[in-house]
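Only a single protein chain was left out; the remaining protein chains are all shown in position.
Letters A and B mark the chains in the order given here, with residues in each chain numbered from 1 onward.
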Amino acid sequence: MREGTGSLVALEGIAKQFGAVRALAGIDLVIDPGETLGVVGHNGAGKTTLMHVLNGTIQPSSGVIRIDGVEVNVGYDVRRAYALGIRCVFQELSLSPNLRVFENVRLLHRSLSGFGWPGRARRVVRETLDAIFPGHGIDADALVGELPAAQRQMVEIARAFSATDRPVRLVILDEPTSSLGGQEAEQLMRYMHTATQAGVSCVFISHRLKEVLANVERVVVMRDGTVVAQQRASEMSEGQLVERMGVMAQTAERASTSARPERAAREGGPARAVRIDLRPSPRSPARLVVHAGEVVGLAGLDGHGQRTALLAAFAAAQGGGGEAVQVHGTVAYVSGDRQGEGLFPLWSVGRNLTIGSMGRLAHSGWLSRRAELAEARHWRDHLAIKTPDVEQPILSLSGGNQQKVLIARGLAGGADILLLDDPMRGVDVGTKREMFEEIRQEAGQGKCFLLYTTETAELQNCDRVYVFYRGAITEEIDRASLTEDRVLRASFGEAGVHV
Amino acid sequence: MSDEVAGGKTTRDTAGEPAVRRRWRLDARVMLPAVALAVMLAGIFVLQPRAMSYNGLRLLLGLGLPLMFAAMAELCVIAASDIDFGLGTFIGLVNCIAAKYLASEPLLAVAVLAGLVLAYAAMGAFIQVRRLPSIVVTLGASFVWLGLAVLVLPSPGGAVPDWLTHLVRLRPPLVPLPIVAAVLLGLFGHWLFMRTSYGVVLRGVGSTPASLERAGWSLLVARSTLYGLAGVFGVIAGLLVTGLNTSGDATIGAAYTLLAVAAVIIGGGEFVGGVVSPPGAVIGAFIMLLTGALLSFMDVSTDWQLSVQGAILILVLSTRALQRRRS
Partner (left out) sequence: MRAVPTRRWLNDNRWVWSFTAAALVWLLTIFIADWRGPLATLSTALGFATFYAIVGIGQMLVISTGGIYIDLSIPSVMVLAGYLSMGTMGARDAGLLPGIAVALAVGLAAGVANVVLIRGARIPSMIATLASGFIMQSITIAYSHHSTAKPAPTLLDFSLSHVFGVPTIALIFIVVTVGVGFVLARTVFGRSVLATGQNARAAYLAGIPIPRTIATVYIISGLLAAVAGMLLAAYSGGASLNMSEDFLLMSIAVVVLGGTSISGGRAMIAGVWGASLFLYLIVTMLNVLGVGAGVRYVVTGIIIIVVLALSDQHESA
């Protein structure tokens, strides 16, 4: 850890609590002028929250923020951050789609007002775009809503680096290359280098670990709201990063979550029904196949097509499908994004659970209260969901128990196929173990599971794993040959055996 | 969640398209209603050539004066992704206050009208701070405006100052007043929302309020400003109604709310997303207005006026939806 003297930003003991959730647990971080800092970590590690604190959009629950050695806590907000030269490009693009490019630039700079401001705004954005992305071809008068995702990201980045009345001293880039093409990404990396030479600091958050290591001086790894590693980029490898991001202190977990039950001998038995047959990418013939009774895992870095595959399977089961996707059997979907895609916040535990079994529980559309309660209680007991009363509001449960309810919802419906979208995210080790045992059991009785997970350790529970990279399958790995190294390399597209 | 990586290349933008043409491209949204209006006018002139004269146009479009300002008022609220269901009764209230006090106690009347504008701004602030649904707040407000109007003027009547009646009967050279006013209002609205630096912020309220806050703008000030502007346009609309009718009537504004909403939407606006076109709203107001005239010239009973207006709404919006799906 460096000394605070001469640093641009110093964060000491920064913590942030959202109700019962601890998003940040005592972060110490120093950023020097003209330095490029890489920040890596899984979703939910706290990277974005930390950047929000730095940018002034969120007030920390405790801790000290020092800028140029001066404590700025009181009244530190976005405007002050802007005045001090801090800019941020968030992961969720924040441009206004109904406004033009130059108008969006105006939104960031209060000084772009008064007579002739459109001309000045156009000039600023053109100059910055030309500097960062030569040959960009973006019209300053274009409506942002009509720009392709890559160009929107370019505009957002340029806007952050643009200076009008205040100099830019620190730019935070949260997944800036997620929508950029190869050439633009390279241009951005080059510009970052140029900028730091000119004294501008950059914070670079990305899932593309190779990119991060190649372009930053120092790397910070975050996990569960804390910094678990801080080292010079030259001293770290991708594999080490991935390890520290997710699997690090999980050796115990690995042992417990990898239940290796006896499996009935497959050879010589009757061929099991194909439940899913899916080709994720039109550019590659590789197909994903799931049989009855199997637990198949989808791996690879987040956002490389796994979720799309799950949703395609779901849609195909509703009626649809075709050459690229064929599904035989009923499906149920379990999402890991509880708030956005899973929970019905106004309902009780029981109602959240039974909504997936409407077909089975209802007789001519009518739902008997007794039957419903019995079903909810049965699953509550079966999965050991910690609630004394199934009629408690769902939001009174802990995250892990909420997730159990969602899994119960999927199982209770009696579907042949379960599609699981990173369901164990943010769930404690004990719950994970129980859930995987349940999955094993159900698989033994003929259900099949297609599981997408961002934690490599969980893949131990799968019979087979498909690794995704850039929307296509790069490798299919059998459990017997499953090693972390193999998954890792396939995640970066360095596949050995192609399907 | 991070975006899916499609391993894509950047599609190079067509830098070939001249910048000037790009600048006016949003107004493609206004093309459809502009064409529709032109067709309607052409139809009217064919059926009734006398309408093509100065006086003819004056009479034909006269009632468009208050409606275009009402449409602009509704536009301000729709720009914030809200809706104002109290606009019609508010116009009625302004009408009654003007009819009762403007001639006899002008200072009082002006003070009250200014107070009403502030009340509108306060309503916007209230909606922002308490995060309330605008539809219900403005609904409640509509009762309040109606009640106040009835209290001011229990039965239709009142006296209207001469200057107001003369104002709406102005005869500018060459071009009739309604058209002059429409062009001026359209240009003013366009300048206000598209050319001023704060107008950009106002339009941002309706699309990405969170981003605006993150950039340091006050949503409270922005929303209050939009509603305050709506109040101003509403007051003007009410005054124009007073001038045209030369009397006050608490229920005069009943139809204005829905007509104004329709005008904004037909003119290229959308309920959410901060997408509005001030010139389009003015055009939309005339479209709604002229359906009645067109029908009567076609010897179709004006009973069907509402049907035609409804059909126009449906046509314009389904076309828009189709275009969206194709792109």
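Side notes on the structure shown:
Just so we're on the same page, contacts are C-beta pairs under 8 Å (C-beta built on N, C-alpha and C of every residue); 3 or more make two chains touch, one makes a residue touch a chain.
Everything numeric here is computed off the predicted structure, so don't read it as measured data.
Checked against the full complex, the candidates B:34, B:47 or B:144 give a single residue touching the omitted chain, namely B:144.
Contact between subunit B and the absent chain runs through residues 83, 85, 126, 130-137, 139-152, 154, 258, 261-262, 265, 270-271, 301, 303-311, 313-314, 317-318, 321, 324-325.
On the side of subunit A, the interface with the absent chain consists of residues 314, 318, 332-333, 335, 340-347, 351, 355-356, 358, 362, 365-369, 393, 409, 413, using the contact rule stated above.
Rule of thumb we're sticking to: only the chains that are shown with their structure count from here on.
Residues 43, 55, 57, 77-79, 82, 90-91, 94-99, 103, 106-108, 110, 112-114, 117-118, 136-143, 147-151, 175, 178-184, 207, 283, 302-305, 307-308, 337, 470-472 of subunit A are the ones that touch subunit B when the two sit in their complex.
Across the complex, subunit A is touched by residues 1-15, 17, 19, 22-23, 25-26, 195, 197-198, 200-201, 203-204, 206-208, 210-217, 273-275 of subunit B.
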